[in-house]
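Missing here is one protein chain; the remaining ones are kept as they sit in the complex.
Coming up: chain A.
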């Protein structure tokens, strides 16, 4: 496969996201600008200007009309996707580390950083899906994380739970209506930051990536660890691929150690693991810095990764990716055919 290299950013990428139809990729980096790209040819649709600090996160509504972003300028902003117009700015005392729309697009979640006397919080706003409408200033929910700061969070299926991952390696489950803490579990090693949380297509389970060099799949209901993928490098991101049962893990040496490691040792590769057999099946090289985020096309036809090197690489999978099967899978298929 020939990756498309997107070089519209001047600094390290922090998050990349596909919209639900998979035709547009949104990317945010520490250079204050959000870019929108067409995924099939890498053409840049436009840029969104207004943020005054490094950006940490971006998310697009399910109908691809609204875009939310958050960053180190302590604001959470809402944009119109089509025109790049800034619709709303919410101010906070600390930086926004993660935003996510609920599956129906009517709620927006934000995770705030812990700093200078302010505890980390998870806030939720009701969103009017009409871009022309006035958005509310009122938070419909505010969860304060007293024990350990939340790093990432997201809505489960039907926005039933809010799942948050913490700095200390634990994962907690909140009731999305009341904000009540239902359950907390130490999924990763103690005091190892969880860097990413991404959902399966139906949002009944999710994958977490952690600095403890492992990624885990957990069930949204029980927070039971279903699968563990242990690698040899700190992980920054993990994604679940639709269509084929794989997961993609991205990471690499921490940004501050990069200058002392060569690209080969740095392990700046996207790692493909089989989701069920929990076995590594291949790697894709290309970045010359750690991968900060990997996102998968919602139809499973490709993936893109954003790196510390400032590039987004968009990959369209080719035939061997879809053809690959384990011997047992093949045998089962043959038996099924024979039974028919």
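Throughout what follows, a contact is a pair of C-beta atoms (placed from the backbone, for glycine too) under 8 Å apart; a residue touches a chain by one contact, two chains touch by 3 or more; residues count from 1.
In the analysis below, contacts and distances are computed from a predicted model.
Remark: of the listed names "Eukaryotic translation initiation factor 3 subunit G", "PIGA GPI anchor biosynthesis domain-containing protein", "Gid8-like protein" or "serine C-palmitoyltransferase", the one matching the undisplayed chain in UniProt is "Eukaryotic translation initiation factor 3 subunit G".
Per the touch definition above, the residue from A:26, A:48, A:155 or A:174 contacting the chain not shown is A:48.
For the chain missing from the display, the contacting residue among A:91, A:134 or A:323 is A:323, taking the whole complex into account. Touch with the hidden chain on the side of chain A covers residues 1-8, 21, 23-24, 33, 37-38, 41-49, 64, 82-84, 246, 272, 279-286, 313, 315, 317-321, 323-324, 326-327, 334.
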